[in-house]
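Left out: one protein chain. Kept in place: all the others.
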Amino acid sequence: MPGIKLRFDRYKLLEIFAPVAGFLASIVVLLIIVIVVGESPGEALVAIYKFSLSSSAKVATILSVSIPLFFAGIAVAFAFQSGVFNIGAEGQYYFGGLIGAMAGIYLHLPAFIHIPVVILFSMAGGALWALIPAILKVTKNVHEVITTIMFNSIALALVNYLVNGPLSGLGQGKSLEPQTAKIQSTALFGKLNGFFRMLGWNVPDYVYLDYSLIVAVITGFIVWFVLFRMRHGFEIRAIGISLDVSRYSGMKVKQLQLSAFVISGALSGLIGLQEIFAIRGYYTYGIASGLGFDGIAIALIGKNSPLGVVFASLLFAFLKQAGYGLQFYTSVPNSVIYVITGLMILFIVVINEIVAAYIRTLRKKEAV
Amino acid sequence: MSETLLEMRKITKRFPGVLANDRISFDLLRGEVHALVGENGAGKTTLMKILYGLYSPDSGSISIKGGKLSIKNPKEAINSGIGMVHQHFMLIPPFTVLENIIIGEETQKFGILNEEKPAEKIRGLMEKNGLIVDINTKVEDIPVGIQQRVEILKILYRGAEILVFDEPTAVLTPQEAEELFKTFRQLTAQGKGIIFISHKLDEVLEIADRITVIRKGQVVKTLDGNEASKSLIAELMVGKPVLLEVKRPDVSPGRVILEVRNLDLKDYRKIAVLNDVSFTVHSGEVYGIAGVEGNGQTELISVIAEAAPIEHGDILLDGESVVNWDVRKRRDAGISHIPEDRHKYGLLLPFTLAENLTLGMHHKKPFVNSFQIINRKKIQEHARRVISIFDIRTPSELTPALALSGGNQQKVIVARELSAEPKLLLAAQPTRGVDIGATEFIHNQLMEAKKEGRAILLVSADLDEVMSLSDRIGVMYKGKIIKEFTREETTKEEIGFYMMGEKEHARN
Partner (left out) sequence: MDLSFILFFFVKGLEISSPIAFAALGAVFSERSGVVNIALEGIMIVTTFTIVWAAIALHSIWLGVLFAIVAGSLVALIHAVVSVTFRVDQIVSGVAINIFAVGLSRFLSQKVFGQETQTPTNAYLFPQFLGINSMAFLLIPIALIGWFVLYRTVFGLRLRTVGENPEAADTLGLNVYGLRYAGVIISGALCGLSAATLFPSQWISGMTAGRGYIALAAMIFGRWDPVGAVLASLLFGYADTFRIMFETKIPIPGQFVQMFPYVLAVVVLAGMVGKARAPAADGKPYEKGED
């Protein structure tokens, strides 16, 4: 029946309305802030453009920046699908990255094994760091929001201690920043820039389009397949809708919550791959922070779907670059991007509610 | 002719897709009980919500004691002398009775609560109306029947003259209902007017001075209490003659399917909620549990279907103990369950009908293959088949469940549970909140299942339903099955006495 098909498309359209409108609204706010600060909005837009889309190098940079953001988003989104609120991606990737880096430093393996091994160790580390909050949630019903936030702080202190203490590799590098020993060359991620140039995309050498991009693509596909084509994913989405219905229909909801939480942690472990294995080649507790929180925003904007997360992480990478552009060319500080991010989430969720209410009304009209 | 307390004129209220109230006119006299009856969705609740200021009508007028007014919110309704006892009590369990009564109508000085004066006033009301409650107890510690008194006191405390009772007897024994009707008579004798909403036509006939029947948002007729009959009201409600009796197929019971032995269970306060419960259900047999709600029925279903842990005893399905099995294993072994709270347990609303119709079987072949990959084609085929057998009205099997009407959502649950071809079907309040048409459908499906040799355990607060469907009936009181009858050897009245635990006391 073509009529029905058409109606469903309308709902789909309505569902992407919120992210788009929320994004536009926050850009408007950004321009208002620019005006309040005394800059010209036109110049601000030019500054943003120059830093984000003005050349293939800039566009490639956005893609590069989006890689860890994608992992952060997909990790949080996976937990969200099951109704688990994993605010601990931050701590999970500090710890996961450290475990991965250890495998990169202390294991001696040929490259084609070493690289998968460091990826798996990173995931294992992230999963491990999610395990205690996950167990506390399913066995003692302790809300994960507070425990994961506490575990972020604990992770930060722990890796700080380890990098300064037992695992310190200072003296090997030129920098005085506390850091581990160098990761072996067999575990380092090579770049794909040459490959892209072969395809006719002129990506300069200083941009990191490395193996972590491949990992991201594969991860995204697997996550999609598990969530939407496998029984386990079906059950994970079911508990996210209603624990009661799921329990009643025979699903083992505690095991499912635990597994979704731990898988989310494992995915979080991937956030640091690019920074550790492609960019730095060692681990330091100063690896980019705040990505776990970006992940929450990305998951929300991407509506927890893998494809949505792809778009949202590109959008976020764009925003980050926009912030640098503003800071570089105008007197608007980079931190304005966090203001905008927070507001964007608020806009999107509020518009979402309004749209959802509208859809309910539409559906009621059509209910048979 | 006594004074008209309330007059609602040509009330119209439209919701997206439905005309909920279509020029409804309704009035209430001083000293009368005016019953409002109609199927679910007929528009009773909407009309009362308009009266109570929760909805605003699209058109029409409301007058109280001759004065026209518009009621914009509950506060104005309360101030106009309207009080409502809702079907689901509007009480705060951890608060005391006194606190519950005074909220919103507190006595205060500089914002500081005074409890002395209200307590005095409440005591006066309790004596005048024979509604005795300990006002310093927490509401969570008192039984449901008494909680209803608190609700009545609450509206009397606010000086209500127009009292609306929305299905007040649903949670009461027949004897408690009698008590409530005594209270009704006391209140009307004081010149108050009562609007009584009920599904139980016997009660309506017993207490109502006038009866207004509404159907599809319109008033069909207002009858005088003594000119009405049960079949006439039912016919007016449905719009066609109704068969109030269910045809019970003659099936001779087969082997024992469910055996419950000496079940014990205590709640978190260490109070026994199941106390040495034993019974059996045979194939091709309906075993009905009668009892006032809250006497262990919910817990009984949850230990059998939801694998809630028990303290002592055994549950056997086809001779095999299931107590250590989880829900999945029990379902796989042939237990199906139409849950009591279908909003909470029934459907994954954003998921498609196809997904919802396989829920609980979704982990088995052919719906998944050996690698646990979902076979969407098989799920959709199954859904299409079930949709046509059970006549579920939907644009397609890929429609999300939330897009279906309430009645069709109910059908989806019944269809799913029966399509699993269970050995044992647990039906908990299967027709609660369902209109007469759907009730008929569900009853027929249960009888069909009986014919196919399934064992059915029916729990219902509706004694008529238990009486008309069951082959054997167990009466539950305080977590115990205090008496078991065959259908033929008992009467409604007798069961009513057991439901109150009366006979038990007499014996002891």
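As written, the chains take the letters A and B, and residue 1 is the first residue of each chain.
Throughout what follows, a residue touches a chain if its C-beta (ideal position, glycine included) is under 8 Å from a C-beta of that chain, and two chains touch if they have at least 3 such contacts.
What you see is a predicted model, and the numbers here were worked out from it, not measured in a lab.
*Asks:* Quick one: which of B:51, B:91 or B:163 touches the chain that's been left out?
*Replies:* B:91
*Asks:* So which of A:145, A:230, A:243 or A:362 would be touching the chain we can't see?
*Replies:* A:145
*Asks:* Given that one chain is not shown, which residue among A:42, A:204 or A:333 touches it?
*Replies:* Residue touching the absent chain, from the options given: A:333.
*Asks:* Just one of A:25, A:107, A:154 or A:222 touches the chain that is missing; which is it?
*Replies:* A:154
*Asks:* In the complete complex, which positions of chain B touch the hidden chain?
*Replies:* That gives, for chain B, the contact residues 15, 52, 54-55, 73-78, 84, 86, 90-95, 99, 102-106, 108, 111-113.
*Asks:* What residues on chain A make contact with the chain left out of this view?
*Replies:* Residue positions of chain A that touch the missing chain: 37, 85, 87, 132, 136, 140-143, 145-147, 149-151, 153-154, 157-158, 160-161, 164-165, 293, 296-297, 300, 333, 335-343, 345-346, 349-350, 352-354.
Operating definition for what follows: only the chains that are shown with their structure count from here on.
*Asks:* Just how far, in Å, is the C-alpha centre of chain B from the one of chain A?
*Replies:* About 47 Å, centre to centre.
*Asks:* Residues of chain B touching chain A in their complex?
*Replies:* So the residues of chain B touching chain A come out as 15-18, 305-306, 326-328, 330-332, 337, 339, 344-351, 355, 359-360, 362-363, 368, 372-374, 393-396, 402-405, 408.
*Asks:* Please give the residue numbers of chain A that touch chain B in the complex, ascending.
*Replies:* Touch list, chain A to chain B: 1, 4, 229-232, 234-235, 237-238, 241-242, 244-252, 360-368.
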